[in-house]
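In this view, the complex is presented without one of its protein chains, the others remaining in place.
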Amino acid sequence: MRKYIIKRLVYLVITLLVIATATFFLMHSLPGTPFDEDKISNLSQEQQKQVYASYGLDQPVYIQYFKYLKNIFQGDLGTSTLYTGQSVQSILAARIVPSALVGIQAVLVGLLIGLFLGIVAAYRHNTSMDYLTMVISVLGISVPNFVVAALLQYFFGLKWGLLPVAYWESYASSILPSLALSFGVIAQIARFVRTEMLTVLQQDYILMAKAKGISPVKILLRHALRNSLLPVITILGSITVNILTGSLAVESIYGVPGIGSLFVDTIKANDYSTILGLTLFYSAFYVVVILLIDILYCVIDPRIRLAPSKE
Amino acid sequence: MSCLLEVKNLEINLLTQSGTVKAVRGVSLSLEPKDTLAIVGESGSGKTMTVKGIMKLLPKSGKIAAGQVTFDGKDITNFSDRQMRKLNGSEISMIFQDPMTSLNPTMTIGKQIIEVLSEHKKLSSQKMKARALELLELVGISYPEKRFGQYPHQLSGGMRQRVVIAIALACNPKILVADEPTTALDVTIQAQILDLMKSLQSRVNTSIILITHNLGVVANIANKVAVMYGGKIVESGLIDEIFYQAQHPYTLGLIASIPKIHETANVLKTIPGTPPDLIDPPKGCPFAPRCEKALKVCQLYQPEYTQISATHCSACWLQHPIAKKQTANMSGKESRDE
Partner (left out) sequence: MQNIELTEDLFCPAETDASDREKISRPTRSAFQDGWIRLKQNKGSVIALAILLILVALAFLGPILTKYNYYDTNYKAIFQTPNAEHWFGTDKFGRDEWSRVWYGTRISLLIAVVAAALDLVVGVTYGSISALLGGKVDSVMQRIIEVLIGIPNLIIVILLMMIMPAGIGTLIIAMSISGWVNMARLVRAEILKLKDQEFVLAARILGTSNKQIILRHLIPNTVGVIVINTMFTIPSAIFTEAFLSFIGIGLQEPKASLGVLINSGFQVINSQVYLLFIPAVIIVLIMVCFSILGDGLRDAFDPRMRI
């Protein structure tokens, strides 16, 4: 097991290095400057040089690159040009909480509702409950999250005025964005759990349990659930991706001051350093989450945890 | 004649995408205490469906269309699921073909044995664990304490099947139904499991219904045999009657196909042809298309059962007096021609 973890950690570092390098050189091949064209041309040549120097943009590319790498190791992700003067790390730190709140809520709600729907649908296969769940899951997977977010905003916010739709004022402001994000999660989990559960319910050991005279409820809880839920861990990675990418649109729509909306704003403003920092952050986050999920799976499944010993 | 289990004219249908499969078309059998009844037949003959129907373990698409099942004097044909649950596991138990998939991979062996005990018996957890260990020893598993806490994948195939048998016998059932219990195991292990079942039967007083397609297994362990084909029983009787005095062409064909080690053969004897389509079953005897001795009547009408002895009967038109007369005439003619 240990060897596996070490191998994965090595991949993690390699991946991050590749991303850092790629994004760095991508940024530097971009046309245009990160600065506001009008304002810059007002300055004299000397002053322009100074500005460039203060951002380290006057030195040869490879020196910038190594400096960049060194800075990263020290936790310094550079300075933002959009939010002039602020360090990228500090902006990130300030914006993590809203994103985390919305994201985690979305996952929790999605998990709970999704599990419930999936289990019921499989248990009542080919009945109306099953079809309803299938419909919900197809819609949830197909309807783009920004469409959901926009529609929710329209109905719950504007038309019926039930929940706040913009500005980050109170806890209530997080409800709609979380709900919008959770749709995708519900859909994915419900469909997956349903499929797993249907397969499990066909297994011999379920029939064996019936032959033992165990009641259907007990069979469901004791035998079916445990074997169906284990594989759900494998799609947590995909769900994480959905939440990460979905947050870009959802946060922008609802004005949540989180990392997603930050990413969108800085892309539009060509704030290179922040974009770089955010890209690294997202990638690191994603890769770490994947690794944790894989380790979790190894730990929970007894077939993998205990090496088979035959006599 | 205290009949433990009596099945009369059981008919079971399966609803599939392609139509209604008449899987079991009027099966009757009876089981007495201490009997070991072997149900023999090819895949698709209806043997598994029959016993699943008795225990109400049919798939969702399966329904008992007609017939009666009486267990221990009670008519259980229309028992609800809840009523059946009281019997399954405690009075009638079943074990399946593949021991690896019969056991829940994420539950320890011990827990799975205790599960059936706690469902049917009110015992303290200590007593249940003691009983579980006792059962593991009974089925010949060494180091029962250690095995108790292990998972199925940590045991070999033969051991898993022993565990399955232990679970089945935990509540001292009156009937043990074994659906091809040795098919998934190596030949040497097969022998061990069969010996185990025989010794357990005498110790624990359980009647056994054994489903198999292997006549060798039948010879080893059964005292009664029922041969099934095309959803019907074509011949049934005591073991010696079936092996030495078989009357039905199908049974004869099965026995003839067993390779005999003391004979030389270049080509193995088989029964040519394939089993009938049970969505649209043949009008007459299901075996007629493959039978060398088929008569015109065989293709038109289903044969009636002829009692050859008190315990031996066969469903074949060749047993009918008219047919027997013709056979007698034929052999008479032959001997006159010589």
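Labels for the chains are A and B, by order of writing; each one numbers its residues from 1.
To be clear about the criterion, contacts are C-beta pairs under 8 Å (C-beta built on N, C-alpha and C of every residue); 3 or more make two chains touch, one makes a residue touch a chain.
Only a predicted model underlies this, so the values are computations on that prediction, with no experimental measurement involved.
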Hidden-chain contact residue, picked from the options B:T16, B:Q83 or B:S125: B:T16
Taking the full complex into account, find the residue in B:I12, B:L87, B:M228 or B:A288 that is in contact with the omitted chain. B:A288
Where chain B meets the left-out chain, the residues are 16-18, 272-274, 277, 280, 288-290, 293-302, 304, 317, 320, 322-323, 326
Across the whole complex, the chain not displayed is touched by chain A residues 11-12, 14-15, 18-19, 22-23, 26-27, 29-30, 138-139, 141-144, 146-147, 150-151, 153-154, 158, 241, 244-245, 248-249, 252-253, 264, 267-268, 270, 275, 279, 282-283, 286-287, 290
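Note that only the chains that are shown with their structure count from here on.
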Distance from chain B to chain A - Cα centre to Cα centre, in angstrom: 55
Which stretch or stretches of chain A touch chain B in the complex? 203-205, 207-216, 222-223, 226-227, 230, 301-303, 306, 308-311
Any idea which chain B residues touch chain A in the complex? 55, 57, 81-82, 84-90, 93-94, 96, 98, 101-107, 115-116, 119-120, 142, 151, 153-156, 159, 164, 167
